[in-house]
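Note that one protein chain is taken out, while the other chains of the complex remain in position.
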Amino acid sequence: MDMSQLALGFAAALTPESLFYCFLGAFLGTAIGVLPGIGATATIALLLPITLSLGPLSAIIMLSGIYYGSQYGGSTTAILIRIPGEGSSVVTAIDGYRMAQRGEAGVALATAAIGSVVAGSFATLLIGALALPLSAVALKFGAPEYFALITLGLIASVTLAHGSVPKSLAMVIVGIMLSMVGTDLYTGTRRLTFGERSLADGISFVVISVGIFGLGEVIRTIGAPTDRDLITAKVQGLFPTRAQFRQMAAPILRGTAIGSLLGLLPGAGATLSSFAAYAAEKRFVRGPHKLGHGAIEGVAAPEAANNAAAQTSFIPMLTLGLPANPVMALMIGALVIQGIRPGPNVISANPTLFWGLVASMWIGNLILVVLNLPLIRLWVMLLRIPYRYLAPAIVALCVMGVYGTAFSVAEVWLITGFAAFGYALYRFGFEPAPLLMGFVLGPLLEEQLRRALIISKGSPLIFVERPISAALLALSVLVLAAMMLPRLRRRRATVFQEPEAI
Amino acid sequence: MNRRHALMALAIASLAVTGTAGAASAQSWPTKPVVMVVPFAPGGATDVSARLVAEGLSKELGQSVVVENRTGAAGNIGVAYAVGARPDGYTLLFATMGTLTTNPHLYKETFDVQKDLVPISKTFEVDHVLVVKPSLGVNSIQELVALAKSKPGELTYGSAGIGSSVQMFAVMLNMMAGIDVRQVPYKGSAEARVAVVGGEIDMVMDSPPSALAQIRSGALKALAVTNDKRNETLPDVPTMAEAGITGYAASAWGALLAPAGTPQPIVDRLATATRKVLADPAVIEKYKKTGLGAVSSSPEELRALIAADTKRWGDMVKAAGIKVE
Partner (left out) sequence: MKNGDLWGGLALIAFAALYAWAGSDLKLVSSLGIGPGLFPRLLAGILGLLGVLIAAQAVVFRNAEAAEDSDPPDPVPLRSLLLVSAGPAAFAVMAVPLGVVPALAGAVFVSAFASREISVVEAFVTTVVLVAACVLLFRYGLGLPLVLFGDLLTGAE
């Protein structure tokens, strides 16, 4: 990497104006990210007029601040009230929420923040050093490669659960089934919408997340014989101990590596990365604090991964004009209206912009930590509110968040149904995390499979003729076999014991 | 004074005809913010252009015009919302060629665009450029047509979904050149374009500003633009007609409409104001950066355009066998 270029970037990013917009973006992103549901959509609608009137560097600095701010905010709700803001924080909800139930919400939130900033710093360096060569990765991934990668991801997502393999697989399948609702990309057919126009674009992630995760949990907590207030009263330290720091170090590094790589693949990258990192931790973590029961590694690794991925997804965005999500699509829009075209020469044509953005990403991450560490105290205090007040507040925020996104009454009905569905899942001992993974990745699986077959004129050989896809599919088979065989033999007796949530 | 009298007379006349109280308020309109429904997500070209028009109209009308994004169902959710709104001039619709003229052939809906909406003005025009992957080895439309004819059904084009302009313009080329290039749908034109750069598919109809960087770097080869005149962003690229596809001329467009039953004086005032906004050099400049052409029209011209394009794309949909079950 050219250090003088990076210095140029820091000079651009450290001007008071840039710093101000970086701070503003990170702040607004966090604030809106903690509102379940409303997330990026409202932020965009709200800030679009402002960003259009800013200079290109300020606009994109603020938008990217909002982007990772809202990602971080989404993890906060995942930890505090088990409502993941988007696909990439589903995994954080598993161990993070357990930690919060144990009174360690502060530690979980701090871990998430620290993991994010470490990962962000590394990924920023990576972008600075290797943006152009890495942009080729996205080009290498065509339909068959994506299909193979997602297959591997879905099979690995069974490891998210700690119960029986068939039950976790069943949840993945139910998730994919729910994701089929809506307009079929290839024929325009409206599938399983029952003539309801608001279902034409499918069920939104927020509806599933808020219904099954959030409200399902509210039903369970209020209905549980144990008094939840007794649990929240025993809040422990707000900040990780020295031993906990040691515990999270390696997972953060592993998560960063995984996330940096997968972030290069727009669309599936951020979500896949968080639970690829979690699956990897399953291999590494041993001992009593097992993953799935509130292990610090289960927060550190996926949070590092999704933040690293969020950063590296700027590479395909800037060099190919390929957005990974709606926020990035807006960034492209903001750049284009300023006369800057994302493309292979965006770096040489606009060095100040590119390096300024790279530098501001790093600064933004730092601002996020500085901003969020004091906030942790506030969040933990919120958890101390007696649950009989907190529960209606969660209901109100969920309903408003969902309704405020699309003004769709049908979606509010859906969260009603999914709340009961979420509770039923808990009763029958099914875990919701694999369902959400299936829901997020399912449409991509079908889309890429069908596209690959259209390109190959129906020949399935396309999946084995291409080396990357063949290797990934072989790996999927291995993972599936490794998962099925020993478990069936060894753990048949214990596998059904569902660990009760406290 | 005279003008006010004329308006008053007009208002009274239309009151007599329609028998509603709505027209009486037409002269004082607008007394509160006007909502402009955009059936697409914030940040896209349609939304950006709607916001520029809304900003200009706010100045012209002396009342704020607020953009409301009602997205979903290929734009049908926003259109349905506007169709169902009270026709009092406080709800407008900023729609596109696809939502107004292609969707009716693809989806069974509860509304009829030509009956349930009144046209106000065309608001933008956007050309597409046909880009191919360099490894295809063709340098002109003629070479492409020859190659496609030598291996029918082998070449592929990317579409941005069923009924998208990206698809319709390619179908039109298929029909007019008598070739058979197969469709591979993508979620959006950016994805389709990257698939051409990566070599997964052979060509795509993309908007000039998004493709520009990759055309310049040589990752994509531009063969022709779809409109009947050259595009300012790509002055060296011939039009389809110049390149030998005689009679090929198409551009996607956007338009401002209102629910049917909106008082005529309001429609006329909006049409005049929109024309003024779109003639403003600052607006034209901002449009250009997004790759849009600032064009306006009279309500009648827009009505005719909608009717003509509805027929054209209907024929194309039928002939190409695109069918949504």
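Labels for the chains are A and B, by order of writing; each one numbers its residues from 1.
The working rule: contacts are C-beta pairs under 8 Å (C-beta built on N, C-alpha and C of every residue); 3 or more make two chains touch, one makes a residue touch a chain.
Treat the numbers as computed from the prediction; the structure is a model and nothing was measured.
Across the entire complex, the residue among A:A11, A:M180 or A:V464 in touch with the chain not shown is A:M180.
For the options A:A108, A:A161, A:C398 or A:L444, the residue in contact with the chain missing from this view is A:C398. Residue-level contact of subunit B with the missing chain is found at 35, 66, 68, 86, 183, 185, 321, 323, 325. Of the residues in subunit A, those that touch the hidden partner chain are 32, 35, 38, 42, 45-46, 164, 166-167, 169-170, 173-174, 176-177, 180, 184, 186-187, 189, 191-192, 194, 215, 218-220, 222-225, 386-389, 391-393, 395-400, 403-404, 407, 409, 412-413, 415-417, 419-420, 423-424, 427-430, 446, 449-450, 453-454, 458, 492-493, 496-498.
One rule holds in what follows: only the chains that are shown with their structure count from here on.
Chain centres here are Cα means. That of subunit A falls 34 Å from that of subunit B.
Per the touch definition, subunit B reaches subunit A in the complex via residues 41-45, 47-48, 51, 69-74, 76-77, 80, 106-107, 156, 161-163, 182, 184-187, 190-191, 193-195, 197-198, 200-201, 209-210, 212-214, 216-217, 219, 286, 289-291, 322, 324-325.
Contacts from subunit A toward subunit B in the complex involve residues 41, 44-45, 48-49, 52, 138-143, 183, 185-190, 197-198, 200-201, 316, 320-323, 326, 329-330, 332-334, 336-339, 341-346, 406-407, 447, 451, 454-455.
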